[in-house]
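Only a single protein chain was left out; the remaining protein chains are all shown in position.
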Amino acid sequence: MRHIPTTRLASRWLLPLLLAVSASTATAAIQLSTTAPDFTLRSVGGPNMRLAEQRGQVVLVNFWATWCGPCRQEMPHLSRLYDRYRSSGFVLLGVNIDDDPRAAADLATKLGLQFPVLLDTDKQVSRAYDMSAMPATLLIDRNGRVRHIHRGYRDGVERTYEEQVRNLLKE
Amino acid sequence: MRRLLTLACLLGAALIGGCAAPEPWVKPFERERLADPIMRWNRDALSAKHSEHVRDIREAARGATGVQGGGCGCK
Partner (left out) sequence: MAASELIRRVVAALSGLATGLIGALFAGGAARAATLPENRAEAMLHVYSGGGVTANGPTVLVRKSIADKVSLTGSLYVDAVSNASIDVVTTASPYKERRNDYGLALDYAVRDSLITLAVGASSEPDYKTHSLSLDIAQETFAGMTTVNVGFTRAADDVGKTGDPNFDDRATHWQYRVGVTQIVTPKWLASVNLEAISDDGYLGNPYRVARVFGAAVPERAPTTRSSRAVKLRAIGDLGSRDAVRAEYRYFWDNWDIKAQTVEAGYSRYLGESFLADAFVRYYKQGAALFYSDNATAETTYISRNRQLSDFTNLVVGGKLSFDWKKQPGLYDLKANAGLELYNLNYNNFTDIRTGNLYSMRAAVLQLYLTATY
């Protein structure tokens, strides 16, 4: 009976395959210390909001969607962050990219989000920012420059956000 | 057989290794449809496992089903 050596097959092919795995090589369109691209988007509450008008304040821009698990996980932490520092000159803009804006409005209400939820339904702003992950968070200083970029959400990263926000507020 | 597997592994390695990696052409903000449960290979684990078990008993072919939860080995 012909014997095909299974373990030899596994160690000879699995190993190179696993080692060939590499992380994303995508580079973001946004570079640190450059001015964040301006945008104007309609918010769930109704009024339009423009990024350039937030100059003088520290801005956290968060790209999220209702269909993205880690985004939903991150929401309560962002809400808390906003509540804590909004009176110190901190603005948090939640840019939602759902095809259906009603889903965003529904989830925002259910989670009790206090910060402005902006609707990027046609994905223009997402394309301009070209973030390679969801959720994506950018911290912008009082002069409109991008100072920190976070891709994805990991449990505990909200502590890093808080630290970075405090440092930017001190400037 | 060997050649088929070699080719498959090299193809896989090329896809993920990225010798001259192309840019990801489906941006994360374009993946809304792919996140829908209707696009999952296996929506219900128990249902899939049971169906797979029923087939495993009657058919000689096994493996590469994508259903997690190793072999049962039952007769």
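Going by the order they are written in, the chains are A and B; count residues from 1 in each one.
Methods note: a residue touches a chain if its C-beta (ideal position, glycine included) is under 8 Å from a C-beta of that chain, and two chains touch if they have at least 3 such contacts.
Just so you know, these numbers come straight off a predicted model, no measurement behind them.
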| item | value |
| --- | --- |
| Subunit B residues touching the omitted chain (full complex) | 1, 4-5, 8-9, 11-12, 15-16, 18, 21, 24-26, 28, 30-34, 36-39, 41, 44-47, 49-51, 54-55, 57-66, 68-75 |
| Footprint left on subunit A by the chain that the document does not show | 1-4, 6-7, 9-11, 13-15, 17-19, 21-26, 69-70, 72-73, 106-107, 110-111, 132-133, 150-155 |
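In this text, only the chains that are shown with their structure count from here on.
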| item | value |
| --- | --- |
| Mean-CA-position distance for subunit B and subunit A (Å) | 29 |
| Residue numbers on subunit B that touch subunit A, as the complex places them | 1, 5-6, 9, 12-13, 16-18, 21, 23-24, 27-32, 35-36 |
| Subunit A - residues contacting subunit B, complex | 4, 9, 13, 16-17, 20-22, 24-26, 63, 65, 67-68, 97-99, 123, 126-127, 130-134, 136 |
